[in-house]
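Only a single protein chain was left out; the remaining protein chains are all shown in position.
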Amino acid sequence: MKHRTFFWFILPSLSAMVLFIALPIVSVLIQSVFVAPSQVLVTTQSCGPFGCTETTTVDAAATAKAAEAHPLGRFNGLGTYLDRAHLATAEVAQAWHDSPTLGAFVRALMTLPFYSALAFTLTYTFAVTPVALLLGLAVALAVNALPRAIRGPTIFVSLLPMIVTPLIGSLILFWMIDARGIIGATLQWLLNDPGLSLKASPALTWLTLILYGIWQQAPFAFIVFYAGLQTVPHETLEAAMVDGASRWERVRYVVVPHLAPLIVFVALIELMDNFRVFEPIVGFSAEASATSLSYAIYSDLSGEVPRFGSAAATSILTVIGVAILLAPVLVRTWRDFNRKVV
Amino acid sequence: MTFWKISALAAAAVLAGSAAYAGCGLKSGKVAFLGNDFPAVQDVVAGAKTCAGDGVTVSANLNKDYQKLQVAALTANPAQYSATHVTTSSIVPLLSAGLLRPLDDLVAKYGKDLEPQQLIKIDGHVMAVAFMANTQHLFYRKDILAKVGMEPPKTYEDVLKVAAAVKAKGIMPYPFALNTKAGWNLAEEFVNMYLGEGGSFFKPGSAEPSINNPAGVKTLTMLKDLVAYSNPDYLTYDSNATQALWESGNLALATLWGSRGGSILDGKGAAPGVVENTVLAGAPTVGGGKIPATTLWWDGFAIAKNVSEADAEASFVTMVHAISPENILPHSADAVWLVKGYKPTPASAGVIATLQEGSAKSYPLYPYMGLMHTALGDTLPKFFQGQQTAEQTLADAEAAYTTAAKAKGFLK
Partner (left out) sequence: MDQSPGRSPRMLAALSMTLVALWVLVAAFPFLWTLWGSFKVQADFFSMANWRNALWGTQTMAETGARFTGAGYYGAWVEQAFWRSALNTGIVVVFTVIISLTFGTLGGYALARSGHRYAFWLLMLALVFRAMPHITLVSGYLLPFFAWNLWGHLGTAVIVLVAINQPFTLWMLHSFFLNIPKDLDESAMVDGCTRMQAFRHVIVPVMWPGVITTGLFSFLLAYNDFTVTALLLSQHNQTMIPKIASFLGSTQVEGKVMYAVAAVVSATAPLFVLILFFQRQIVSGLTAGAVKG
């Protein structure tokens, strides 16, 4: 395709992305290497309905004047990336130095917000993605084997977990798993443990979030794989059957290889989405036991004094994390692409 | 399309209705209000809308996330909103950025109906006008107290004793609760208790943190002793959860927001025997201190700096009219109003009792208090989950705060 034609075809899509994603990313990058100008503080008296107290306020005019020369704030280089709220290089070195055992070092690491968030984010990503993929594939194979008449309704029901907004879905489930909710109470009865609460311990909270993640992500894998199954060539399957291949062997040697590109596509999307896990943490009120990188960003931005620079740095780290996770897939795509070009 | 028809009818109704009061003495002006979305604020907005008419337009945008929009909306010049809802804490970023218009001249001209205590003065200048108050205080069940033969608690030490007695008698396994959800709520409980212990968050005259001290440790210890009488799920308890717990009759004592009193006492959804035995009392003290272990909160309005003089004046007049006794007093049940002639209701008894104590403190107004609050909310759960000692946790909170305060230019 000619450069000029390509340009006109891609223009609308590209300009939307440049305006609303690329430019903001540049601004986020810039903000992450600056910190706010020094605030000029003055001690004053404040009075209100509950009496007067001595307090401190920012002298907005003086601060603005002092910062006039540097509208972006003070240049901080990678300072924000390395501070305690992010990579915490100084604190990690200190912990390494102070910890007699590896266990103690890991425990010290987990008190740092970035690493405890990363620990959950990675656990979640690597627990949910493969299981959701496998479950999706298994359900797709099973639904494909159903009589035609009931396939439609089954597909429809299977998509339910995906089509409801996660924030609301997890709020309702959060109640159902309460010790007094239907799932929580049933579990207590099944396990014969009247003190069981899925919300009380970090381990159970992690488990709950991961199970929810699988439940919510499996339908996407399911629908894509089910569609893929419709295109498995009939002849190959029949040939395999003539050769006496068992059903399992057919799946292993014919179906899965045929679905391989789809599995890569779904894995790519789900890895990315799981790495940015956020809504379930809020929906399940799991902040005490599980935080993720996206949650850290949310927490920075929703405080009474929003910390945009800090959120910007975490966002860039998230993007880098996603890039690392996807690197194998990207290399594959690059090879495929070059093959296509040749 | 019916939608347009309905809108047209509604608009016509508003116009017709407001013609009677039109203008509140105003000739022209554009009033746009940004605020939180709850009944008391809706009452205020309804009052403001009665000023619309002729050349005056009154519009409102009520949004739960108003606080996230506020600074950006008022930074624009001209500002998108001429008046905004502010609270004890949400006024801080606006003040720090210099986005509020001092109101001294307008108060002098139009504020004769305002009570002096409604005026929020910073450094001698009126920056906002308060219209309602709120605080967390004690709720107790008098029937349960009678069962264990104990007096209503005045201190958190008494609360522990009552809770222990209730538990020992086998009346309830988890007789006490407070809003201990990890994050903002838990940090707010720390702030309350820490002020009750007489602590201060910062070194005098600076933004240096000073919470890692005996008062801080005592605060954490007291909170941990208290949640020992709470359901093990307590780190997920927000106000909705604690209110539901109270209404279900599973609690003998609780520290809840005063604004929840009304909906608890309305009896909707409550188990039998709960409503008639619920008593709203002032906030307890702690550790032999004299100050109730709670913080007082107000809600009010402020006027944006980046609007024309005419709009600012129109907005002030409209908002003062909106919170005037004749507009507000019919809604006495919706809030503890800070206006002339407000008569306490049973639902506001706890807030009034706490206010009458006289020594209770307002939520601190430091520009960096929000950073401290977030730092506390993020770090405290580790202590409650038994992963850290009180000292370690407080040191972590200080470190988290210091990092944030440096990035925001409050500390070098």
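Going in written order, the chains are labelled A and B, and every chain counts its residues from 1.
The criterion applied here is as follows: a contact is a pair of C-beta atoms (placed from the backbone, for glycine too) under 8 Å apart; a residue touches a chain by one contact, two chains touch by 3 or more.
Fair warning: this is a prediction, and the values are worked out from it, not measured in the lab.
Peer 1: Decide which residue listed in B:96, B:243, B:295 or B:393 touches the omitted chain of the complex.
Peer 2: B:243
Peer 1: Quick one: say which of A:72, A:90 or A:160 touches the chain that got left out.
Peer 2: Within the whole complex, the residue contacting the unshown chain is A:160.
Peer 1: Please output the residues of chain A touching the missing chain, sorted low to high.
Peer 2: That gives, for chain A, the contact residues 1-3, 5-6, 9-10, 12-14, 16-17, 19-22, 24-25, 27-28, 135, 138-139, 141-147, 152, 154-169, 171-173, 175-176, 180-182, 185, 215, 219, 223-224, 226-232, 234, 237, 241, 247, 255, 259, 261-262, 264-265, 268-269, 272, 275-276, 278-279, 293-294, 297-298, 301, 306, 308, 311-312, 315, 318-319, 322-323, 326, 330, 333-334, 337, 340-341.
Peer 1: When the complex is taken as a whole, what residues of chain B touch the one chain not shown?
Peer 2: 3, 36-40, 60-65, 68-69, 72-73, 75-77, 80, 134, 179, 184-185, 238-240, 243-245, 247-248, 250, 257, 259-260, 263, 268-271
One rule holds in what follows: only the chains that are shown with their structure count from here on.
Peer 1: Distance-wise, how many Å sit between the C-alpha centres of chain A and chain B, to the nearest whole number?
Peer 2: Once rounded, the distance between the two centres reads 33 Å.
Peer 1: Which bits of chain A are touching chain B when the two form their complex?
Peer 2: For chain A paired with chain B, touching residues are 35-39, 41-53, 55-58, 60-61, 63-64, 73-74, 76, 80, 83-85, 91, 107, 111, 113, 178-179, 195, 197, 199-200, 202, 284-289, 299, 301-307, 309-310.
Peer 1: Which positions of chain B touch chain A when the two form their complex?
Peer 2: 67-68, 71, 88-90, 92-93, 95-98, 117-124, 130, 133, 181-183, 202, 205-207, 231-233, 235-236, 238, 296, 298, 338, 355, 360-362, 364-371, 373-374, 378, 381-382, 384-385, 387-388, 392, 396, 399-400, 402-404, 406-410, 412
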